[in-house]
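With one protein chain held back, the other chains of the complex are shown just where they sit.
Letters A and B name the chains as they come in the text, with residue numbers starting at 1 for each one.
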Amino acid sequence: MAEAVLFYLFAAGVLAGGSQVVLRRNPIYGAVSLVGCFFFLAGIYVLLSAHLIAILQVLVYAGAVMVLFVFVIMLLNLKEEELGELRFTFWKVVGLVAVLATAAVIAWRALGPAYPSTGPARDNAILLAAEGFGGVKAVGRTLYLAAVLPFELTSLLLLVAIVAAVVVAKGKI
Amino acid sequence: MEVSWLHLIPLLPLAGAAVCGLLGKWLPKAWLYAIALVTVLLSFCIGLTGFLRLPEEVPIFHEVAFNWFSAGSLHVDMGFLFDRLSGALTLVVTGVGFLIHVYSVGYMDEDPGYWRYFAYLNLFIAAMLTLVLGDNLVAMFVGWEGVGLCSYLLIGFWYTDEEKAYAGRKAFVVNRIGDVGFLIGIFVLFNATGSVSFAQLGVAPLTLATASIAALCLFIGAIGKSAQLPLYVWLPDAMAGPTPVSALIHAATMVTAGVYMVARMSHLYTSAPGVLALVALVGALTALWAALIGTAQNDIKRVLAYSTVSQLGFMFIGVGVGAFFAGTMHLVTHAFFKACLFLGSGAVIHGLAGEQDLRRMGGLRKYMPQTAWTFAVATVAISGIFPISGFFSKDEILAQALHTKAYDFLTLGPGGPHLTSLGTILYLVGSFTALITSFYMWRCYFLAFEGEYRGPEGVHPHESPGIMTSPLWILAALSVLSLVIGLPEPWVRGSFLEHLNWEHFTGRLFSPPRGGPPAGFSPWPGYLVALAIGWAGFGLAWLLYAPARAASGDDRFAALFPRLRNAFANKFWVDEFYDWLVVRPLWSFARGLWRIFDATIIDGLFINGSAQLVAWVAALARRFQNGDVQRYAAVTALGVLALVYAFLLRSSP
Partner (left out) sequence: MNFNPGDLYGVLPALLLAAGALVLLTSEVFLRPVEPDRRYQAWVAAAFAFAGLWASLAQLGDPAQPLFAGAAVSDGFAHIVAAVVCAALFLSCIVAFSYLESLRATRGEFYALALFSASGMCLLAQATDLVVIFISLEVMSLAVYALCAYLRRGKRPAEAAFKYFILGSFASAIFLYGAAFAFGASGSTRLADLAATVRSGSATTLVYASAALLAAGFAFKVAAVPFHMWVPDVYDGAPAPVTGFMAAGVKAAAFATLVRILVSGYGEGGRWRGLIVALAYLTMLVGNLLAVPQRSVKRMLAYSSIAHAGYLLVAVAAMGTSAPRADAAGALLFYLASYGATVIGAFAVVAIIERKLALSGLGDDLSSWAGLSEKHPALAAAMSLFMISLAGVPPTAGFMAKLTVFRSAIEADLVPLAIFGVITSVAGLYYYLRVVVYVYMVPEAKADAVQGGRLLSAGLAIAGCALIVLWMGVLPGSFAALAQSGAAVFGR
């Protein structure tokens, strides 16, 4: 019961933070909202007994990555008038409606039948935690054995991202 | 017999086309001409050698050049089939093609794009040879598309921008409709029989429904390519290219492809008697329709274009009544005299510095006697006047139509009346068309070559150089000589001419119609009627269009009609009468046909309709594709919604 209450609390926080990131015109507000979003997400991870991931989420994203973001935003030093106003055009509304409708259809036709609300939810998390789920060892085993290919590929992806960023950011060719 | 040289026949002109097209600009003119001409001539020689050496027992040369592709159960060889039909057509294509090449050397000499022209011409011949020699439907389709592509290139050769957009589009839309039919027909046949080769399709048992659908689809292709109702409209416009090209398209290649295909697929068509009747009906209607329109045209090439449409209609009557030999025989003879006519008209246009209007010609026989004579011979042939080739081949078609048994068991709906009289109707329509054909062709001849010169001032009509007139003479001679293939079998039985008789010659090639071939009728009644018709058409034309030269007189023609002339003592009155009774209604009827059908339905609906569709689509595209990312994302999101909704809706318990 407490788990459910917490989950809805965190989920609402994630959604609120995420929508603020999109809707705020001032990037600093956006960045701070994102930090909040990350914290709530970490909370959800904790509820799932994914403790290591939760800590990494806070350390790496909320800590390191966001600091970089804030640096970049400060370096850009955008003026208020450069930020523009939030406008709702016809197609934005269409897109919003389409996305919400998709979510509604999925919730109604897919999630509803797949997880019928019969009785109180089992506390899977506690059972899993007893098996060492979410700890360093379990994550490490998954990462370096079952998921070794995606893990290695990620390094390739990061390298490509760096090179691509350099190419795009460099002066005119 | 399996041989290994057949691929050379289409390959040589193809090589010529490649050389001319890629290097032609830098080659000396003489070399270019030599390459273009020699490759076609070599093809002809190979074809001729093969033709003469066809074994008597199984007169087939076959070559599997290579295994084209096998995808699953579909196994297609790029093979060539050289039997008496495709062999004869090979000779016609390369022979007439070569003469047109020779003629073009004179005709196109001053055009700066001559090298492109010769490249297209060779490509055209290569494509047509592939069509004729292919041993399966897919190979035939290769040639089918090839000639379509080449005609598209050649028709546009001389266009100014405005016209090109229009006529090109016309030829294009119309031919595409036919192509769709042809492709679907191939798929249907493959699905039913598991094969596309003629050898297997020629014996494959087919249900009536399958055969009918496949035959109908293929016939739609034939309608498009062979310019039959309702898809004939592109052909009269196709004559806007250089005249030798028109000769090639109209006479030796391309438009005869449909007739050839129907004859080649005789097994399929005889398995679908209903479609066979439709083929004959469409042919008869087209023949009549185009002949009527032909009487009202003043452009010399347009007259010839409509006459081609009309003659193709005759060929379809021939194959449609199950007399495949008659249809293909007319195809061969028509190739000679129509090429002669078109090249003759080209010589006239050349000599008159581009003038094409019959009303601004006249008296040209004095200035260009060779052209006039050859044109006259070809006109005799197409009018079906005894004894030149057209007479025999056209009459064979009509006689076969009259006596056909192909429709004896066909009924109009279940339990309806039998269609036994269809043959007679076809005969009557055909004969009437023959009359009109003779009339308008002679009208064309008289207007162009007889009477006084009415041409533009300052233009001095002159005979064409020898390189242009010699093909005319050869073609005229062929128009006459090809009569031997049409002589009735009883006349030649036992003599060496029997081997040349087309019916005998192609005897085992075609499947007989379900009612069996007509037999044991005497050709004489038909010949007498045909003779009368041919001359009647001539007479009508002469009465109307030859008064100006009555004084000088052509005694040979005049002597044949003394009574008729006396009967209509007052020529002026005859003219008036005829004008009131026949010409005016005919003219307005023909104009009406043209206006309603060509101008409104085809041009308005298909051609302009497609142009409007393009404009509408362009507007639509601009509306959605305006570069706005949010719009793109919104459309994408809508797509996701649709996909998710569709998936989940279908998965509902």
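Please note the rule applied: a contact is a pair of C-beta atoms (placed from the backbone, for glycine too) under 8 Å apart; a residue touches a chain by one contact, two chains touch by 3 or more.
Just so you know, these numbers come straight off a predicted model, no measurement behind them.
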Chain not shown, its touching partners among those shown: A, B
Among B:M1, B:V58 or B:A615, residue touching the chain not depicted: B:A615
Per the touch definition above, residue among B:L183, B:L201 or B:M468 touching the missing chain: B:L183
Listed residues B:M78, B:C340 or B:L435, member touching the removed chain: B:M78
Missing-chain contacts mapped onto chain B: 21-25, 66-74, 78, 116, 138, 141-142, 145-146, 149, 152-153, 156-157, 159, 161, 164, 168, 172, 176, 179-180, 183-184, 187, 190-191, 613-615, 617-618, 620-621, 624-625, 627, 629, 631-633, 635-636, 638-640, 642-644, 646-648, 650-651
Hidden partner chain, residues of chain A it touches: 106, 109-114, 144-150, 153-154, 156-157, 159-161, 163-168, 172-173
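By definition in this document, only the chains that are shown with their structure count from here on.
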Residues of chain B defined as touching chain A within the complex: 628, 630-631, 633-634, 637-638, 640-641, 644-645, 648-649, 651-653
Chain B contact footprint on chain A (complex, rising order): 89, 91-92, 94-95, 98-99, 101-102, 105-106, 109-110, 113
